[in-house]
Every structure is written in structure tokens, then in C-alpha cells.
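With one protein chain held back, the other chains of the complex are shown just where they sit.
As written, the chain order gives the labels A, B and C, with residue 1 at the start of each chain.
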Amino acid sequence: MGDHLLEVTGLKMYFYTRDGVVKAVDGVSFVLDKGETLGVVGESGSGKSVTALTMMRLTPMPPGKVEAGDAKFKGRSLITMKEDEIRKIRGNEIAMIFQDPMTSLNPVYRIGRQIAEPLVIHKGMSKKDALLRAVELLRLVGIPNPEQRVKDYPHQFSGGMRQRAMIAMALACDPDVLIADEPTTALDVTIQAQIIELMQELQKRTGSAIIMITHDLGVVADMADRILVMYAGRPVEYGTTDEIFYKPMHPYTWGLMDSIPTHSLVEKSALNPIKGQPPSLIDVPSGCAFHPRCPYAQQRCTDEIPEYRIVEGTHGTACHFAGDPGFVRRLVENAGVKA
Amino acid sequence: MSEYDRQESRNEDHGIEDSHSGLPAMPPMTDAESHIHDDQESRTLWGDAWRRLRKNRLSIIALVWLTIVVVSAISADLWVPKTLGDPRAIDSSTVMANQLKDSSFSHPLGTDDLGRDILGRLIYGARASLTVGIAAVAISVIIGLLLGALSGFYGGAVDSLIMRITDVFLAFPYILFCVLILAMLPSSARGIGPVIVSIGLLGWPSFARLFRSSVLSVKQNDYVDAGRAVGASDSRLMFRHIMPNAIAPIIVYATMSIGGTILTEAALSFLGLGVQPPEISWGRMINDGRNYLIGNHPGLVFWPGLAIILTVLAFTLLGDGLRDALDVKMKD
Amino acid sequence: MFQYIVRRVIQFIPVFLGVTLILFLIATYLPGADAVQLRMGEKTMSPTLKATIRHQLGLDRPWYIQYGDYLSSLSPVHATYYDGSTAASKTSDPSVRVLDGSVALIIPRISGSVPATGPVSYEVRSGVPIERGQSGRIAIGSLAFEFDPPDLGVSLYNGRPVLTILGEAYPFTMRLAFAAIFLEIIIGIGAGIVSAVKRYSIWDILVTLGTSVLVSIPVFWLGLMLQYVFGIWLQNLTNGAFYLPVLFEGGSTAPFPAYAYYILPAITLASVSTAYAARIMRSQLLEVNNQDYIRTAHAKGLSDSQVLWKHAIKNAMIPVVTYIGLDLGAMLAGAILTETVFNLPGVGYAIFKAIVGRDFSIVFGGVTLILLVVMIVNLLVDVSYAFLDPRIRYGGLEE
Partner (left out) sequence: MRNRFRTAVVVMAACVLVLGVLSGCAPAKTTTGTGTGATGTPKAGGTMSFYIGEPAYIDPYNTQESEGTEVEQALFDSLTRIDPLDATKLIPAAADSWTANADATVFTFKLNKNGKFADGTPVTAKDFVYAWTRIVDQTTVNTLTKKADPSIISYHLSNVKGYDNLFAGKTKTLDGVKAVDDYTFEVTLSKPFADFPFVCAHPALAPVPQALVEGGVDFNGTKVAFGDMPVGNGPFMMSEPWSHNQYIKVKANSNYYGTKPYLAGVDFKIYKDTEAAYTDFVAGNLDFSPIGAGQIKAAEAKYGTSDNGYTVNPGKQTVLGAEDATYYMIFNTTDPVFKNPAVRKAVSLGINRQAICDVVFEGTRDPADNILPPGIAGYEKGAWADAKYDLAGAQKVLTDAGFPGGKGIPAIKLSFNSGAGHEKIMELVQSDLAKLGIKATFDSAEFPVYLKQLDAGKFQIGRLGWIADYPIAENFLYSLFQSKSGDNKSKYVNPAVDAALDAAGKIVDTNARIAAYQAINKTIQADNPVTPLMFYKHTRVGSARLHNFTWDAMGLGDFATVWVE
């Protein structure tokens, strides 16, 4: 196990607020190997972004606090290493792309300077060299006329171009891991596809591992090797893409899949969103956090927190009924999906 | 403001999303959960606001102080002359014996150069400060609401004319404007009235801007269009839709402005253009007392200043509290 | 940008005309008197003498002529016509007349040509010839265009030129304003940054409460109490020099260097603004710290201080710079209260005294100066805003 690129075990990140303890991440585990892609899926508020930020140590502490667990990058703990050590990793070995390219770039600096910044910090390049490299990176992410555009300010770029610029910035130092936090959510649908394509293409070229955080299972369907489904800060299902898509074990995963409008697996069935709202993280429902919204919930689900367990291989889930064949059948029938 | 909005900004006060994390936004409470906070009190905007204000310790202290000031100023005639002595009366035959006394049991803050009790004068001085503060702001609010409404409602040339005028008013040094108006006035007209009018006439632009933006933001709402569609008159729109939404920021800003107005009144009186003796004003007291600093009688200056500071601060803190309680978003 | 500036300047003109016109009307129609009387102290000036002086100052003309004359005197270019007399260089024999209210639209009535150099005497209002325009004259036929500094007339009280009076006062106001702005920038912005960075710390609480108290303090009271503390309490320490502390270059034995005497007035003048600057800085920084691009910067591996100084401050500064800029404008327009309390002979004090003493020519001159300063500073602030915020510079953001 020690030779994984990134290995997260039982990570818990709690926020201590005046209103109570927010259990934003509550026992997340996964592994990531070189060149691999991990999809992290969940509704907003499920703790997927916080998981990424916790690994990068970008959550404010306090009020945040890592309660338990660890995240090891190349065998070193990201959680306990010193601030200047993790700073050397951020943007260098692990880079991040954020959701909203409109606001993620600093409006008062030129694009080129912002892309060049990690190179100056981490690679010790001169500003001039870094700017030349920024031109190349922009060309790499498909910005036309990059020599001119490096001198532009963010507001002169369109949304898609800004996200390309963000990707260029993230890739500047050839990171081993690229965390993309909903990189396409804020973009038009056509642009979304282009960005995903670009990321896949670049992954092939650079061999970076990618953690793709999204609320949209469709986005990771083609891209991810493994998928982690999260709900209310807890992992509910983890497995290879095939396992998640073809043998989903948790009712929430099913619900997510049902809410994909144009999924290839769906035959002319009505869109079937999950009922209700995600729970407050201060006041997480007892037992299985999903039980108020779960159509199959029973008394046990209200009383007992289901344990995460491996069902087969690496495929695991946190549902009392996981592995119960009858339960799976009912799921399938209700969802109108033929396994 | 909708329930949802209020929940949002209430969380803001607890400050977790001030930080730079990508912390998930607090999801709104479901109806089932909100019963925890629900008690028997009415759940109106004002009820909520009062409950929240009550929890704000500084605002309550401010409110208590203001109550003390107001009550003692109003009731002063009943007890001050009997206990502390008439704060305006001078007796030329005893003034030498009574002037510039240090604090004592009968004169808690001492006496001034004409032998009058400083505390008594402070209490009477509060009348001028509070009257000017409240009345001038009231004038500003009325003018500001009218012009802001005109501006926001009709837009176009009316709007740009009014906004241009507000620019002029905001650009020119405020005190100088007041000084110009007051100093040019015929002498017989000097006093509290012109101070109120001049401050009131100059204070409206902020209210006009505030109200204009309220009008504009409300105008964009669908229900205003809907109201128009069913033939609601402008005045009906104003009072049924715009006013209820705009009133909270106006109240908050007005409360804070009272403090500023008290400061302006004090400054004008200090310059000799405000309330004229024998009427009493805190600013005037400071001006009268400044000559006694060098003779080591700082109380003549210190106490009125402290009264101004505490009162202005109280209005500011109360305004802050109201802002939080009423969920008004304002920039500093 | 140029167009914008031109538009702003043009927008300013009606404001200027409006304010000055109102002032003229006030000065004309309000009951009262003017400062001419003050020349006699508490003694009575004979009506004849008063009438003579008023006539010579042009105060007996209708207000609209005076107003036109005032406007024309602001113009650096004056057109005059020359009546062709050969005695042009004799001061005692005026041959060229300055036309009241003239700027350029004058039709020459008598032919002749103006000597291109050398003194030319003019007849002015009182019928007394004076010399003007020794240089910078352009003569075209019988018309002469001259470039003179604007002339704001003379003090009604003592007959000194208003420009000279304001010119003498201005350095004091300027030094005070820059000293105060310096404090405001250093302390205000510094406190705002500390308060935002160390949020919820004791420093933050101190700054937050401190600014609330500071904006509640009447500046004149603060000035007096500072004088009391430093001048009376600490008299021995400061050698008494900080009580009403302005001494000038003429002060032969001033115990401190000249700038020291601006410390207390500057603190007084800066107090409220500093509090506001700190608050704005704090709230802006907190807001900016919430922005996505700050998170991006952290994710790039920048240290906290790099993020703060490189990414957060510059963005947060934009509104602060605007505020401080406008504040500088207000301070340069004269600080009546601070100057009064500290006896600083600046423009604020000069204008205040002129208003109270009804020396209208100083009032008009002062108001003109203030309007110009305020306008220029506002314009500069707007322009600098564009330089700080590329979104505005490149027109990418609609107003």
C-alpha cells in the first residue's frame, strides 16, 4: 500500500462554529496511482471539495480541524508536514483547478504573470523565462495567439478561455496530481466537453494523476478509473468506474445515476431526481445520513450508522443492505434500469 | 427579505465563510428543523429584529445610555434646577465664589466659569444635540426619500439630474457649506432652527442614493412588474412593495447619521455658528471652556466632549446592532 | 480616457457656475454688510469713505457685472483693445482699457496697434491707471491678448490680493493635509490589514472598537485635549511647545524642527479618516480574502504573506485608495476645525474668518480654490482608479 502516489485514509475534517460542529469530511479513504483518474462525486455540501482542500491544507484552521485520518503523498503525510513543505507541494506537485474560472483569476494581474507565478516560485525561473513558458502553456491549452494573450487581463478572456488558462497555470510545474474541483460546472455545455477533452489529452501527454471532483456522474463516466461517491461528508461508495456504474450498491449512487439526464444506460425513462435536500452538516441525521431521503430506509437506518465495508475487490459501500441480493434487485427494479 | 436571505446572512455573522475556504454553503434549514428557533413570539421582521438586537450586548448598552440621556434631558426641568441649580442662571454677586469649582457632592462634575453646574449644563445641552440630531436627519430622510424615489422610479433625465446634484453636495466640504449658510444668515435667525435646516438640507444625498438603489433593486423584481401588469399605481407600488423593503436600510443609516449630525452640530456650535448662549450646547460648552485648559480646568472641555463621544458612539453602535438585526448589508 | 477627462471637466462647469452664482446672490441680497467697515475696527467709517472704497473695489456695480468680472478674472487670457493713442507707455495716461467681463469676444472699435512689448497702462474700474501685462502679450491689430495669472481681487478688509492671501495660507493647509494623509495611509491601512489578517484577535477587537470610538470624537475636542495633554500635562517634557503649537520659520528659538509642529494637528485632522480607512481596508481585505483568486494563489503554493501582499492587498486597496484620494481632496480644501483649534493659518481658517467677517472676495476666491481642488483631486482619483483596476482601464466593465 505504501507505494501509492496518494493515499487517503479515514480523513476527518470538522469545523467548530458557534452553531455547532460541522463534520464536513467524516472518514474518507481512497488511493490514487500515477496517471490514474479518480472521480469524486456528490451533491453540493457532500464534502468532496473540502476533502480536496483538506489534502492541500487550504481549509482555514481554525475553525477547521483534522480530527483523524491522514493523507499521504508519495509516502509523506500532507496533514502533518510543515507549512513550507506543503507549500512546495502546492501548485508544484499537486495542482488545483477551481470551479469558477471567472473569479479564480486575479483581476488586477495579467494572465501571463499569473501563469508564470508558480514557475517563479517553485522552479526558480526568472520572470522573463517564466513568461515565455507561459506563452507555451497557453498554446498547449489551445489559446490562439498566445504571445498576445499573455498580456491580457482576465476580464478580457471568455469563460472557457479562462478555464484553459487555469489549466495552463495548474500544469505549469508538471504536477503529479491535478485536482479539478468542478472545472466545468460554470461553463456552457459545449465548452464543458472541450475542457474535459483537453484535460484527457493533457493527461495522456503529461501522465498526471487527476482527481476530478464533480456532482455529475456523467462527467467522470468516460474519464475516471475509480469513483468515490460522497454524501454528507462521508464516503458512501467507492470502486472502479465499471463497478460504480454497473454494480452500484448504495441507493444514493443509484439516485445520482437516475438524475443523469442523457446517460447511455437509461432507456427512455423519466428523469428521476433524488427527493429532498442534502442535510445540514451541523445536524446530520442519525444513523445513515441518507435515510430521510432513502426510499428503502428502515428502522435500522435511523438507528445505526452503516459501516463502510469492502464488498468485493476494492469496491466498497456504507449501506446496511450492501451485498444483500434482494435489496439490489429491488433497487434495480425501482430504478427501471436493467443491470 | 425572504426567510432564505435572512438565514444566509445570519450565517455570515458567524463568520465561517469569511475565511477563504471553499467551505460548502450552509444549506437552508428545512421547515421541520426551524421549529427549534421558533418560540411563541410573533415571527414578524420587527419581532425577529428585536430578538436579535437583544442579544447584541453593545447595542443594548448603547440603548440604555441613550435612554438615560433622553429621559434626563426631557425631565431636566423637573429636577435639575432643584438639585444642581439652574444651568442658565448666573448671579453676578455670587459668581466669583462659585466659579471653576472642582467636582464635589453638590456639583458632581464641578462648575464652569460662570459658576453653573457642568452636569446640569450637560443635561440641558443634550436637548440641543438630540433635537438637532433627530430633526436634521428627519429632514434629510424626507428629502432623500423624495428625490431618491423620483430618481429611481423615473430614471432618465430626472435621475441623472438628481444624481448630479448629489455629486455636488457630496463633493463640497460639508462643514464649509454649513458655515457658509449659517454665517450668511441674518443674526436674529441664529439658533437651533437654522442648524437643523442647514444640516438637514445638506444631509439628504446619501439617503437619496440609498433609496434610489433600493427602488432600482425592487423594481427589477418580478412582482413589481406583476403589480404593474394588474394596474397598481406608482404610489401603491411604492408603499406596498418598495417601502417595506427599503425601510430597514434607511432606518439603519438614519440611526447612524444621527451620531454624525450631533458631531456636526457640535462643530458648528464650537465655531460659534450654532446654538447661541444662553441656550446650551455641548459644542458651545467646549468653545467656552477652551480658554480654561491652560488654567488647568480641563473639565470644562473634557466633559462635554465625553458626552458627545458617548452619545455619538451609542448611535453608531445602535446602528450597527440594527444593521445586524435587520440584516442590512452595508459597506463601511 | 482623455474623452472621459474632458467630459468630467465639462460636467464640472455647471456645478462651478451654480455654486458661485448662489454665493454671489447671497452676498448681494442677504441683509448684512461687508468687511469694508472692518477696516476701521470698532470706529465708524464715514459713509463717503466707505462709498469711495466700495466704488474702488467695484462693489457698487450690479451683481451680474461683478459676477461677470469675477468669471473673467479667472480666465488666464484677457483681451483688451487699444485706442490708438501714442501715449501707451505712460502710466499716467491710460490708453488701453480692460473691459469688465471680457474674455475674448471684443470687437475693436478704434483702430491702432498695441505695442508688442513694454508696459502698457490700463484704466481699471476706479479710474486709476495701473500697469499690466508686461510680458506674454499677443497683439493682433488693435486687440491684445494677455496671459495673466487669474486675479481674484483684493480683500475687502485690508486690500491685499486674495491670491496672495490664499497663496500664503495654502502651504500650511497642504503640509497639514499631506501629514494627515501620511498618517492615514500608514496607520489606517496598517491597522486595517492587521485587523483583517489577525481576525478575531485582540488586535482586531482593538481596531474595530477603536475606530468606532475615533469616529465619534469631535475633532476639535481631540485637538484641544491633545494640546492639553502635551502642552499642560506634559509641559515640562515638551517645554510647553506643543500647546497650540504652530511656530513658523520666523520663530527664532523653536525647540523642535518645523515639521514637529504638524504632528498634533495632523493627528487631529487624520483621526476620523484614519478610522474610516482602517475599516474600509479591513472589510475589503476580508472580502477579498473570500475571493476565489486568493484560494487559487494559495493553491499555487504562495505563502500567506505572498498571497497577502501580492494578491490580496492590491485588490483590496482599490476602494481604499478612492477613499483616501477623496479625503485628500477634502483636506486640501482646508480643514476649518483643525486649523482653528491649532491656529494654523491655512485656507480653511482663512475662509472661515472671511465668511464670518464677510470678506466676500476672499470667500469667493476660497470657494473657487476649493471647488478647483476638489474637482482636480476627484478627477485624479478616478484616473488612478483606472490604473489600479484594469477592468476599468480597458473598459471591460460597465459602470
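In this section, a contact is a pair of C-beta atoms (placed from the backbone, for glycine too) under 8 Å apart; a residue touches a chain by one contact, two chains touch by 3 or more.
None of these values were measured; they are calculated from a predicted model.
J.: Using the contact definition given at the top, list the shown chains touched by the missing chain.
T.: Contacts of the omitted chain with visible chains: B, C.
J.: Tell me which of C:5, C:25 or C:49 is the one touching the absent chain.
T.: C:49
J.: Using the touch definition from the top, which of C:59, C:154, C:180 or C:207 touches the missing chain?
T.: C:154
J.: Give the residue, chosen from C:188, C:218, C:231 or C:301, that touches the chain omitted from the document.
T.: C:231
J.: Could you tell which one of B:183, B:254, B:286 or B:328 touches the chain left off the display?
T.: In the complete complex, the chain left out is touched by residue B:183.
J.: Just the residue numbers, please: which parts of chain C touch the chain that's not shown?
T.: Interface with the chain not displayed, on the chain C side: 31-49, 52-53, 56, 124, 126-128, 130-131, 154, 157-161, 164, 168-169, 231, 239-241, 243-255, 343-345, 349, 356-358.
J.: Residues on chain B that touch the omitted chain in the whole complex?
T.: 89-93, 95-96, 99, 113-114, 183, 186-188, 190, 272, 276-278, 288, 291-292, 294-295, 297
We adopt the following convention: only the chains that are shown with their structure count from here on.
J.: Which pairing of chains gives the most C-beta pairs in contact?
T.: The largest set of C-beta contacts joins the chains B-C.
J.: So which chain is the furthest away from chain B, centre to centre on CA atoms?
T.: Max centre-to-centre separation from chain B belongs to A.
J.: Take the average of all CA coordinates in chain A, do the same for chain C, and state the distance between these two points in whole angstrom.
T.: Taking the mean C-alpha position of each chain, the two centres sit 58 Å apart.
J.: Can you check how far apart chain B and chain C are, centre to centre, with Cα atoms defining each centre and the answer in Å?
T.: One centre to the other, that is 30 Å.
J.: Using the average of all C-alpha atoms in each chain as its centre, how far is it in Å between chain A and chain B?
T.: Centres of chain A and chain B (C-alpha means) sit 50 Å apart.
J.: Send over the residues of chain B in touch with two or more other chains.
T.: Correct list: 15, 19-22.
J.: Hunt down the residues of chain A that sit against at least two other chains at once, touch-wise.
T.: 58, 98-99
J.: Quick check: in the complex, which residue numbers of chain A touch chain C?
T.: Spelled out, the residues of chain A in touch with chain C are 56, 58, 83-84, 87-92, 95-96, 98-100, 103-109, 117-118, 121-122, 153, 155-156, 166, 169.
J.: Provide the residue numbers of chain B that touch chain C in the complex, in ascending order.
T.: Listed in rising order, the residues are 15, 17-22, 164, 167-168, 171-173, 175-176, 179-180, 183-186, 259, 263, 266-267, 270-272, 283, 286, 290, 293-294, 296, 298, 301-302, 304-305, 308-310, 312-313, 316-317, 320, 331-332.
J.: In the complex of these two chains, what residues of chain C are touching chain A?
T.: Those residues of chain C that touch chain A are 291-293, 295-303, 306, 311, 314-315, 388-391, 394, 396-397.
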